[in-house]
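What you see is the complex with one protein chain gone and the rest in place.
Chain IDs A, B and C follow the sequence of writing; residue 1 opens each chain.
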Amino acid sequence: MRQKIGILGATGMVGQRFIQLLENHPWFEVAWLAASDRSSGKKYGEAVKWKLDTALPERIANMTVSPAVPDHAPRIIFAALDTDIAREMEPAFAAAGCAVISNSSAFRMHEDVPLVIPEVNADHLPILENQTWRKESGGYIVTNPNCSAIGLVLVLKPLVERFGIDAIFVSTMQAISGAGYPGVASMDILGNVVPYIKNEEEKMQAETLRLLGSRDGKLVKPLAAGMTAHCNRVPVEDGHTESVSVKLSRKATKEEILAAWREFQPLAGRDLPTAPAQPIEFVGLEDRPQPRLDKMRGNGMAATVGRLRECTLLDWKFTVLSHNTIRGAAGAALLNAELLVSLGKLDPVKNSDQAAVTA
Amino acid sequence: MRQKIGILGATGMVGQRFIQLLENHPWFEVAWLAASDRSSGKKYGEAVKWKLDTALPERIANMTVSPAVPDHAPRIIFAALDTDIAREMEPAFAAAGCAVISNSSAFRMHEDVPLVIPEVNADHLPILENQTWRKESGGYIVTNPNCSAIGLVLVLKPLVERFGIDAIFVSTMQAISGAGYPGVASMDILGNVVPYIKNEEEKMQAETLRLLGSRDGKLVKPLAAGMTAHCNRVPVEDGHTESVSVKLSRKATKEEILAAWREFQPLAGRDLPTAPAQPIEFVGLEDRPQPRLDKMRGNGMAATVGRLRECTLLDWKFTVLSHNTIRGAAGAALLNAELLVSLGKLDPVKNSDQAAVTA
Amino acid sequence: MRQKIGILGATGMVGQRFIQLLENHPWFEVAWLAASDRSSGKKYGEAVKWKLDTALPERIANMTVSPAVPDHAPRIIFAALDTDIAREMEPAFAAAGCAVISNSSAFRMHEDVPLVIPEVNADHLPILENQTWRKESGGYIVTNPNCSAIGLVLVLKPLVERFGIDAIFVSTMQAISGAGYPGVASMDILGNVVPYIKNEEEKMQAETLRLLGSRDGKLVKPLAAGMTAHCNRVPVEDGHTESVSVKLSRKATKEEILAAWREFQPLAGRDLPTAPAQPIEFVGLEDRPQPRLDKMRGNGMAATVGRLRECTLLDWKFTVLSHNTIRGAAGAALLNAELLVSLGKLDPVKNSDQAAVTA
Partner (left out) sequence: MRQKIGILGATGMVGQRFIQLLENHPWFEVAWLAASDRSSGKKYGEAVKWKLDTALPERIANMTVSPAVPDHAPRIIFAALDTDIAREMEPAFAAAGCAVISNSSAFRMHEDVPLVIPEVNADHLPILENQTWRKESGGYIVTNPNCSAIGLVLVLKPLVERFGIDAIFVSTMQAISGAGYPGVASMDILGNVVPYIKNEEEKMQAETLRLLGSRDGKLVKPLAAGMTAHCNRVPVEDGHTESVSVKLSRKATKEEILAAWREFQPLAGRDLPTAPAQPIEFVGLEDRPQPRLDKMRGNGMAATVGRLRECTLLDWKFTVLSHNTIRGAAGAALLNAELLVSLGKLDPVKNSDQAAVTA
């Protein structure tokens, strides 16, 4: 018996990834698809420009796209909406009692909305109990971070735990799929670099510190570390690569750092279907990680790190890679939903009493 | 009356750029081409795999490739050799009385060998008088920096002069042409990022600090600043893009920094043919500089800088771009030669008394 | 004294090429720029997203974009409009007495509108005298072909003249710039091939046969040859590459074909500024022509042909390359205008008596 779920923004790039990742999912079943008015009422197979290299499942292709209103939506909603639309639509679904598992940036920094990576800060989840929607209808919003932050945060988390981090420098080389479809014009990126992604540096900095922060009662206190991000777009299809330098609070050897990454197993025992066996994979080859070769580690859910070496300015430097539309978007939301299920907090009842979430 | 010059390593990518840039040069005339034994004795047009998008000049195509020995070489030699070969060959030419204007890394950090960018540290040139070759035959070696360092150093120089620099963080996205031909395999870089270039970070760090350092009698003292470099290869044909953060010794406003760049005119009045009118071009558009659009500014000899904004970790951050095989290689050497001419120190006599160089 | 010209659709990719090519043009001066209502009234430098790698000329950047109406437009108008807009707007300018030198497909196959490549079918020009606009206001429309047809037709013309052609097979690999900006989404073309360009095969087939056809009084009779085109998009910035097989009416040797191409000099003596010295350049290297290396031959106005070899199905096969936004668009229109000037038919008078054009 799989739980029925719905997808908001089902025809976009992240919406397509949701469909791909949910095909054959052991816990969830796609039961409802919504998109813009233009698509509403059409067969999904006709409404979508399918851009993935696996086939659009027949059953999904034949589903009719619903209007983006909560009336007949299931309790669990994966939301892959543009920020402006999310800002209006996600509250409507939460108010109607839906658990909105959102990939949008609209509410990530909202004080009552958990911004969560299950391996990193599952203990932030209880702040969702403060949401008015939660209190009134049982609905709520939970978010996952920006695609540029998630791989970085996974790799930094064990360092924060074991050594503390005082300063973070990161420069990204981000894939085009992060901009959706049609997204980046080929005239802008073929054989080129665009050293700018609107609002990305601000999001990456704020979200990273919040994710690595600690919950203090009803509030999340961001990590007290200096951080700066340079965000760049490069002609890569999938996979964000990041050059990182960090200053640790307490000195650590190379071996200690490698051990911290290797032993990072915060979800051990939970058996979440989408969780990678090894959330952080270290690759010892001198020219890795690379998006083409490493983005699919852990079925696209692992963060790969390599080139660990001393930094002549801070303490250590290394390169981080993660898949931006799997670990950085649809897979992140899916793993959040699995965590909520495993905490017993995603029961299929809507508009009803809901037990408090405690992680 | 143009001076005759020779090119060592004439068939490689940088050798080809020398030929392209020297076509119609007002001061120099290509009179001698040398390459590996395999090419020696052939017509240049048959020996070379010409990879530039301007035509190989007819006159050059018909020249015969000479053996790479100084016997009949002209006094002025542009050297575009691999490091290992340069280490043996450049001293042989210097010992024979040639002025070796080298693009190789072999002698850049040698204490008697000037590592020079004319706009930045022409005052380092006199250390060449300490070279044994200089004393014995009049020959010498002068070098230009690595393609990743040169744009950065141009942009940093006026900041060092006006405000001082304490710390430099840089992460590069470097073009494939920097690796020569065949160089980077397409299987490695198409739609991919390679976060590693052998020895590049070490060179970039050491050369940057040396170039920004000051001459103290016979020695160059590197700039006393912290610096770290992350070097990455991206699928771009020409043009290195660099994300840079700096900590200044004395605080500066955005306007002061822009003025420092705008007013940087150290070669004004010298009339060097290859010197760009504006060595540092600031571009105010939010998504620039980009290699495709900006690499040819100043005929490929300007460094372009953009995205000046506050850094949340150091003081300021910005993006630097320069053409890696023009400003970063052949054009750099050519400008060094022009500077030496303008100082009256590249007279056509070989194996003869040479006046001391003073900049 | 340069003639003043105007550009319709000045902010698009072809409009930008017009500005680039007209900078320093000896006969024409950009005096009027028009674009969509959104741009009208703005400074051109603010209205345009300049995508070329040469600087936007200062003078042009400061010009104010005019509304796209003929009221204050100069006599000579270069039109770079989308087909649907061209269909309405070009007749309005022709009716107002303008000579509309159009790059659009809207009227190319219209029986009274010359579709012209100066080297190929200047003798088709007189049909413009049949245009009602011409008769009433002196204005007219002259068009240049689709970017995929122009290189092919240049290369085929001397074969038609000397040997006749019975059948043409062509398969194209077309650059992204042909689709304008934003044009092709990077998600569609990075590391990919799209074997479809809307309406392109139909246009290429019809235009090729019309261009190679002969004028019979007031009408153009298309070449009586079989032809089929396959049109594909590839991840190349500029330059269309085409695999071509032809069946000749009379057998020819390789040497005869090479001679036909070499000796093709139909504009000799006319001194048109934009005409390439050698309209067809044959390159003998086995792996050429290539867009990266050959697109700029003849300043982007030559068609390059290579790999001439026997075809096991028809008679001969070869590869053709031409620059799609220079020879294939803005340069084509500009050369048409120069031809009209050289025929004495582009005098600056509008709404006045016009002498008949005879080529």
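Annotations for the structure displayed:
Criterion: a residue touches a chain if its C-beta (ideal position, glycine included) is under 8 Å from a C-beta of that chain, and two chains touch if they have at least 3 such contacts.
A quick note: this is a predicted structure, and the numbers were derived from the prediction, not measured.
Note that of C:Met173, C:Met296 or C:Ala332, the residue touching the chain absent from this view is C:Met173.
Residue-wise, the contact with the chain that is not shown comes from C:Asn232, picked out of C:Asn232, C:Ser249 or C:Gln265.
Remark: the omitted chain is touched by one listed residue; of B:Val184, B:Leu267 or B:Ile280 this is B:Val184.
Against the chain not displayed here, subunit A makes contact via residues 50-55, 190-191, 237, 292-297. The chain not displayed touches subunit B at residues 13, 51, 176-177, 181-191, 235, 237. Seen across the whole complex, the unshown chain contacts subunit C at 167-169, 171, 173, 188, 191-196, 205, 226-228, 230, 232, 234-237, 241, 243, 245, 286-293, 306-307, 311-314, 317, 319.
Going forward, only the chains that are shown with their structure count from here on.
Note on chain placement: the centre of subunit B and the centre of subunit C lie 41 Å apart, centres being C-alpha means. Chain centres here are Cα averages; for subunit A and subunit B they lie 43 Å apart. If you average the Cα atoms of subunit A and of subunit C, the two centres end up 48 Å apart. Multi-chain contact residues of subunit C, defined as those touching 2 or more other chains: 51, 190-191, 237.
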